[in-house]
Every structure is written in structure tokens, then in C-alpha cells.
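Below you'll find the structure, written out as C-alpha cells, and then a few comments.
Just one protein chain is left out here, and the rest sit where they should.
Lettered A and B in written order, each chain numbered from 1.
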Amino acid sequence: MATSVSFPVPGPGPAPVVGTAGLSAPVQASLWSDAWRRLRRNRMALISAVYLVILVAVALVALVHTPYSYREVGVARPYSGPSWANWLGADILGRDVLSRLMVGAQISLIVGVGTQVFVVAVGVPIGLLAGYYKGTVDSVVSFIINVFYGIPDLLVAMILLLLLGPSLNNIIIAIVATRWMDMTRLVRGQTLALREREFIEAARSSGAKPAKILFGHILPNSLGPIIVQATFGVPAAILFEAFLSFLGIGVQPPTPSWGSMAADGLAAIRIAPHMVIAPSIALSLTLMAFNFLGDGLRDALDPRQKR
Amino acid sequence: MPTPILQVKDLHTEFLTDGGVVKAVDGVSFDLYPGESIGIVGESGSGKSITALSILRLVPDPGRVVSGQVLFHDQDLLQLGGEEIREIRGRDIAMIFQDPQSSLNPVLRTGFQIDEAMLAHNKANRKQARQRTVELLRRVRIPAPETRVKDFPHQLSGGMRQRAMIAMGLANAPSILIADEPTTALDVTVQAQILELLADLNRDLGTAIVMITHNMGVVAGLCSRVLVMYAGEIVEQGPVEQIFEHPQHPYTWSLLRSIPRVDALRHERLRSIEGLAPDLLHPPAGCRFHPRCPFRVEKCFTDEPRLQEVAPDQLAACWVTMERARKEMGADDLIDIRPGAGSGLRKGELTE
Partner (left out) sequence: MLNRGTLIYISQRLVLIVFTVFAVSSVVFLGIHRLPGDALFNEHLHGTQYQLLLHHYGLDRPLWDQYTSFLTGLFLHGNLGESLVNRGVPITPLVLRELTVSAEVGLFALLFTIGLGMLLGVVAAIRQNTWVDYLLSTTSVIGYSMPSFVIATFLLLFFAVWLDNFTQGTFYFQIGWTGRFGTIGEIWLPAFALGFPYASIVARLTRASMLEVIRQDYIRTARAKGLRETVIMARHALRNALIPVITILGPLVIGIITGGVIIENIFGIPGLGKEFANSILNRDYNIVIGVFTMYAAMVGLANLGVDLLYVVIDPRIRY
């Protein structure tokens, strides 16, 4: 605003800036480096990132090596507690808890990251289309989103698994089917806000095709919020899988999942508490790490909208 | 002359922001006499609201009153404890705000919000308070007050809401009413009614009024004295007619020139003064008005002028008084503050 006397005048003002929206390409570069600088200052986010790197490393190592086979029965006395041979003790069948935990990390990461890949693949295009074309498309999409928000996701996923049969793929399908809305809603909102901005108007009036505008302009400018949303989506999906496996309708034995390990442990809570404590802590730490990282990313990518 | 009811002495209020210290109020002093009505005028951002809020110690974070005195009946409001200043607020000094829409709590009934003002100071029991609320609403000319008390703020029109705010301000018959741009958010016709109402209350109840506005025209009808603020400082003060006829500070002069014509009053968009309003984080050296002043001389860039008596009862802080400005720069023909008089501004300079 230029000069002197100014006071609130009712009527349409400049549209509120949403997310990292509306920065042209050169500014974007500094945006990312700014974000990186802010993220590095966030101690909790940093610690979480380190933890997650270690977790991924453990999951990768488990592909080629675990202390024992996760399915080998009787490597130790059943229910025996932590020892030098079995750092986290053994379970009901005398299987090594640490080895099972490592394989469980694979499951959690596959489910967490895998669902978000599909959620992005489904949610982003639908959100872009709904936000860009508005009107009927948007009404239909918004209606469907609201219907899905109204249903108890876990219960529907349970029924889906009953229909599809339990397997890792079907678990991912069930989670994506019940949890695709957050991303779609976010991208739709971003698109709605961005499509009114000058640089999009400019692109439109210079004859750019919708596809070019959507994927060349709107998508890159929504990347920050999408990343944040996906980061929060990972722990939600991991938790979801743990719930399903805890109830016995997720990952099927002998494949270990942190959820099913916790369920096994709960049954033996009096005699072998380590069986339930180990997966519970692994799960909580992992969820926490993703949530702290998500918080950090959000604050870093959008410093104005604090918490 | 009677003794002043309120004396503000060398008030300094600062905001500690990420960018540095903003001196929103920088050495403001003035007196208010019982039953008097004064105007504080200045562009948006000149520190009027913060001055008013400092008096009642309502400055929002991260603002702090850092020095000065606010003497009310010989006690310094700035030194009072939390409970003591609470008792003054609304009972002795009441305040009404710019936007009656946002200043009333949307989830509480209007009448209750007025009752509350009395109940907070144990002035009445619930029943008496409600009776008086109805009377007050009638006093501020709200039709059918008995039913209106039960309305929620969103059920009232803008003008009615501001009347309700005024009624709230008057609830405890305060000796001072501070009105911070009470008409800015309202329609033109309603503005005039509200001003008229305030003038009546001032006359009939003897409530002293501090009228804050960016519009010189508002001051003309209501106030006997006017203070002109610029960048946190008072740059000119004196009796209203005198200031209107012989403004001694170039800023006052441009303010007068920018009084909106009656037919242009609709959205009350002021014709602006050329140049940028000062950045209070980095105020200009010397006279703060110098970057925008058409009459500046060398001294203005380096030395800050102090308020001085430039005519009987009239103070101004300017190195080059208007008298000299007229002589030297032939600006005579530009000074025409009559409503509707042609402005010397080109169209491109009309910014908001």
C-alpha cells in the first residue's frame, strides 16, 4: 500500500496467501533454502529425522540380515526376557523379538510410505481438478469427501479386509480407500486459492493449457503443503496398520507387525512384559518422529502459520 | 481555568517487534478539562489509538508504556495495581472503539454486555442494571429498547451496535469517554447521527470526550480543542477554530486540505497526503514530516522541532511556520479548506 491515510475499507481485499503459494520460480529456490535453514534450527524435527534415518537403515539391513530368522521357533526359551543372545528377549514361541521388530519396521514403513504414494497419486489430481474447474466437478468431489469423512474409517477398512482378504497389498488398499480425503481436500483448497493469483491469471490469459497451468504452476506452488500433509499421513497409516494387525485382521502370521506383536505380548503381559513393551515403544517413537518432523516441516515451509 | 481532570505527561509507548523498537507514542502530553471535548487527529498509524489505550493500560502485546504519567484525579494511572486500574476502567474512564461489529461479543446478548459494565463495578444488582440498560439504550435512541436488550449483536445494524457500545460506555456515568474513531466503520448518514449523539451527551451529561479521528471534519462539529498527531508525536494543538483558520504546521495544513467533500464522504476515503507515512521502526531524522513536507528547509533534515507557542493557545512543532511558508513559497492559493473547493492534486496522486 502506497501512501498515508489508509483505513479498512469493506470489500474484497487481496486474497489471503495460503501456504507457500504464489511465489514465482526464483523466489521458490530461496523459499526451499529458507525452509531448510528453519528446519535445521528445529531441534525436535532434527532428532526425529535422525531417528527415522536409523529406522530406515534398520529396515534395509533386515532385508539381508537379522540376528535370527524372524520366523525361526525356539531360538530361545519361550517368554524369556532380554539377554545377550536375545537383546529384546523371546516371544511365546521362542522367536527373537528384536529380529521380528526389525522386520516389523519394514512392514510399517512399507505401509506408511506406500499408502502416501497412492494417496498422493489419487488425491492430488482429484484435488487439482476440483479446485481448478470448480462448479459441478468440485461439488461432486466435495460431496464425496464429506461422505468419507462421515464414515468410521477403521471399521470400513475392517470390512474391506474381510471382503478382500488380509494381505499387505489389501491393507494398503483399505487404508488408501478410507484415508485419501485429507490430501484431496488440501490440494483442492490450494488450487482454489492459487487459481485466482495474478501469475496464474497471466499464464491463463497468455493461452497456457489447463494441464500446463495445473502441473506447471499450481502443483509446484503447492508442493510444500503436500509434503507436509504426506508426512503427517505416514504415521496415520502406520497406526492404522498397527490397529488392524493388533485386531488380527491385518498382516497375517508368521509375518510380524508391530501391531500383532503388541497383541501377542498383551496376552502374556504378566509373565513377559517385554513382548508388549518393545513393539509399543517402537511404534510410539516412530509415530512421534513423523509427527515432530511434520510439525517442523510445516513451520519451516510456512513460517507465518505457526501451529 | 479549572484544574484538568486528566493530564498526560510525556507518554512513551513502544512495541518491541522482531524488526526493532517501534516508538508508537513518543512523548505525548496534553490536558483534558472536565466536560471538555478534545479531538486527536492524524493519519492512520500516527499513534492515536495507542495513546488512548495507554491511558487505560490496554496496550496490546508486544506494546509497553515505557515512561510518562497519566494523572487522573492526581493519581498516576500508570502506577496503579491491576485491580486498581480495573476499577477505573469503564467506571471513571470508558472507551468505545472503531468497529462496533467486532467490539461486541457475538455470543452474548447485547443487553447483557451492557449490564456487565455495571455489574463489574458493583454499581447495581442484576435487575437494576437491566433497568438502567434499557434506559441507556433509550438515551442513545435505540427504538424499542425493551426487546433490543435480548438481541444478539448480529441482529442489530451497524449504527445500532455503535449506539449500544456508547450506552455501554455511559453505563457507569464515567467522567471521561474516549471514542476511538467511533464513526469510521459506519455509513455516512449514521456517522452524522452518532456524532450528534456524542455532542448531546457531552453537553447534557458533562462527560468529557476524547474524540479520536483521522478526519478533521469530525473534529469541527464536536470538539473545542484539537491535537494533531504525526508519527507518534503531537505536532500541533490549539482551539479548533483557530487551527482551522490558521494552521501553523504543514501537516495540519495538508490534513485540512484532505477533508473529504461532503458528497465524497460515502466511504470516507480520504484524499491522501503525498508521500509515504513514516516507518516508525526507522523514523526520519530531524522533523519526522520532512520527507513529505513541501516547505522543509535544511534544518528540518537534522534537527527535531519542539512544540512551541506560535499563537495564543496554539502550539506547533515546525521550524518554518506557516506564515513564512506563505510568504516564501507562494502557497497562499493552495490553502482552501472549504468543502468542495478544488484541490491542487492531480489524479494520480489520489492513493489510499
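Heads up, the rule we're going with is that a contact is a pair of C-beta atoms (placed from the backbone, for glycine too) under 8 Å apart; a residue touches a chain by one contact, two chains touch by 3 or more.
Because the structure is predicted, anything quoted here is derived from the model rather than measured.
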{"item": "For the chain not depicted, the shown chains it touches", "value": "A, B"}
{"item": "Selected residue (touches chain absent from view) among B:3, B:105 or B:125", "value": "B:105"}
{"item": "Touching the absent chain when the full complex is considered, from B:94, B:129 or B:287", "value": "B:94"}
{"item": "Absent-chain contact - pick from A:75, A:92, A:192 or A:247", "value": "A:247"}
{"item": "Option touching the unshown chain, where B:66, B:80 or B:120 are the choices", "value": "B:120"}
{"item": "Contact partner of the left-out chain, one of A:176, A:262 or A:297", "value": "A:262"}
{"item": "Residues of chain A in contact with the chain not shown", "value": "44, 149-155, 158-159, 162-163, 235, 239, 242-243, 246-249, 259, 262, 265-266, 269-270, 273, 276-277, 280, 283-284, 287-288, 291-292, 295, 307"}
{"item": "Those residues of chain B which, in the complete complex, touch the missing chain", "value": "56, 58, 60, 82, 86-91, 94-95, 97, 99, 102-108, 116-117, 120-121, 152, 154, 165, 168"}
